[in-house]
Structures are given as C-alpha cells and as structure tokens.
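Only a single protein chain was left out; the remaining protein chains are all shown in position.
Moving on, here comes chain A:
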Amino acid sequence: MSDQKQHIKLPEGSIEKTTTTLNLGPTHPATHGVFQNILEIDGERIVSAVSTVGYIHRAFEKIAERRPYYQITPLTDRLNYCSAPINNMGWIMTVEKLLGLEIPKRVDYLRVIIMELARIADHLICNAVMGVDTGALTGFVYLMTYRELIYEIYEEICGSRLTTNIGRIGGFERNFTPAAFAKIEKFLAEYPAVLKEFETLLTRNRIFMERTQGVGGISAEKALSYGFTGPNLRAAGVDYDVRVANPYSSYQDFDFSVPVGTTGDCYDRYLVRNAEMWESISIIRQAMEKLKSLPDDVYHADVPAYYLPDKKDVYTKMEALIYHFKIVMGESDILPGEVYNAVEGANGELGFYLISDGGRSPYRLHFRRPCFIYYQAYAEMVKGAMLSDAIVCMSSLNLIAGELDA
C-alpha cells in the first residue's frame, strides 16, 4: 500500500499519509434516501467529495407534457414527498395564475392550514432525524406520533396520507369534514407541548450542540451564490421567504415572523426549523380563527369550466356532465401563456415554470426544485470535515431524493 502513488493533495498535518476512497451511498442507511457521495478521506477527515445524483430520476417534466393539467398534481406529490400538499398547492396555484381565476378567501385559508401542516410535518422529520443521526432516537419516535396525526388530517381531507393529490384547480375536491377540524384542533392543542419537550431534549443538549455547532456552516454570500432558499438560506442570515416577498394564497393576511440564523451551520438550521414550526402553529391558529367569520360551505371557486365537478352531480346534472367531459377530454380552453409561480416549500422556493400553447397539456413545465440547487454546495460544505459531520450536514440540509431528481 505504501508505495502506491498519491494523487490527491493531502492536507497539512495528515496522519495517514494516504487517502481512501469511500462510497457513501447510494443505499447507505445514514443518507436517508438515494444519495451517492464519493468521498476521499484521510483517516476520518474528508479531503474531497463528489456528489452523484439521478438515481430516482423519473422524467416528470417529460411526462407532464402529455398529461392534462389536473393529472399533473399527482406528479408533484412525488417531488418533496415529506410535504406533498405544498407541492400540490404550488402547482394548482400556478395553473390558477395562468387562467386568472379568482379564489375565495375561505379556500385560501384552508390551503394555508394544509400548507402549514405540511411544513410542520417536513420540519419535524428533518429535525427529529438530525437527532437520530447524532444519537438521540427518543425525539424521533416521540415526534413521529404527531406526524401520524398530520397524516390523519390529510386522510380526513383527501383520503391519502403520503402522496396526497390534495386539492383541485379552483379549490378542494370536498369540504373539510368536522372530523378534520376536530383533528386540527387536537393537533393545535397537543403539539406545542410536544415541540417544547423536543426542544428541551435537543436545543441545549451538550452532545447535540457539540455535534452540530460549527459543522457544515455556510456564509450568506456563499449561500446566495449557491442558490440556497428556505430554512437553509435563512439559517445563514438572509430573511428571504416567498410567503413574505411574493405573498400567495392570502399569506398577507397573516401575522408571522421570519426566523433567521447567523452562522448557517447545522445547529442554526435546526433552530430556524424549530422556530418556523412555532410560526406555522401560530399561522394555523390565525387561519382557524379567520374561518369562523366566513361561510362554511365554500370550498372551491365558481369556475365550472376548470373545476372537476362532484361525481354525484356528474351523474345527475347535465351541466356537470358536460364540464366533466370537457375537462377530462382536455377540451376546456387553457389560455396560451407563460407563467412562473413560486411557493415557499419546506426546503425553499419551489418554482413552477409553465408554458402553455393552449393545448390539453403544458407545452413545457419545469420545476425549480430547491433541493437540487442547494445540494451542489454539499461537497464544499463537508470538505475538511469529519465523516460523521458529513452525515449530520446531509440530514440538516433536509435533502429529499424525490425533489432532487424529479
């Protein structure tokens, strides 16, 4: 071994005097998804890293060019599958923007509730998994109970749990049931205490702080240059949030703050996500309050040409049958146009660039996936770090393979 030629420049004070190539992934249990990183390590110190992506590429952009608009919603589920409703809403709002539809306030608020629940589900998984990767399994198991409750809320509303396909162009497929509201109330009543306990478990935990502080840090300039958005950018100290910068779905009616960090390291990302969960809880509370003053039977806009009618009406009413046929066969007029619409996904700015030529399907649809864009900074962030830091850094970035590879 010792006479083997050393090609990679060793850092100062190298102990091993040679580097080893380590394939971290694509199926390593600590990577939480299909990620491959080819690491050159000197002892336990990472000298260089090369990220390989594309293991679960499914060509959604190509498939979308053949599907009618309402059938693209299930494709967006599979981008960031930890917070599928945000993707669904983002896509639906893109189409609504193209069509210029006027959406009732109540639908906006219901959407806000669903999107903030999804954000909590996403952030709690990310933070709980960070705990697991630093050796604290308890918080993970504890918080999972409440992700389960959020999934039950989805189930009450749309019937499915992980890949939700929630909502339709124009609103929701059905009204929120009293059981759904009861479960949201239950969540609001119980989750704050749990989150508080989770914070006491990790936030001032000496082991957790040692493992995350100063690890995987990135400066605000670098983060902007690398196209970071969402909690990862805010942890670096830039207060850019799409909900504030370009409000959609009546976010301007809500009172919330945008938490920011300072150093952009793993610990700051953890703190920012936790603080955002508190803000989300407050937003849901405000939305529930606002719903009380609105008529409780409005759950979609009055746009029969685009909103898929209720199945019962399709079988009994002539107009509903005609519209149902026209929408399904792609005969309702979608205006030609070009639109970019962004929502604040759990990982950052989730953008939809849609070009319509007036046909049944989009001429071109491009997803701006925040994960894909900020993952390229990973190699630089872990350079010079320990191997175990690379794992924590990866989980703190909240990389979701589905979003990465589209």
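As a convention for this text, contacts are C-beta pairs under 8 Å (C-beta built on N, C-alpha and C of every residue); 3 or more make two chains touch, one makes a residue touch a chain; residues count from 1.
We adopt the following convention: contacts and distances are computed from a predicted model.
Missing from the rendering is one chain, named in UniProt as "NADH-quinone oxidoreductase subunit C" (options: "ATP-binding cassette domain-containing protein", "NADH-quinone oxidoreductase subunit C", "Disulfide reductase" or "Sugar ABC transporter permease").
When the omitted chain is restored, the residue from A:S225, A:S257 or A:T316 that touches it is A:S225.
Among A:K62, A:R206 or A:K292, the one in contact with the hidden chain is A:K62.
Residues touching the missing chain, restricted to chain A, are 53-54, 57, 59, 61-63, 65-66, 97, 222, 224-227, 238, 240, 245-246, 337-340, 342, 349, 351, 353, 355, 363-364, 366, 368, 372-377, 405-406 (touch as defined at the top).
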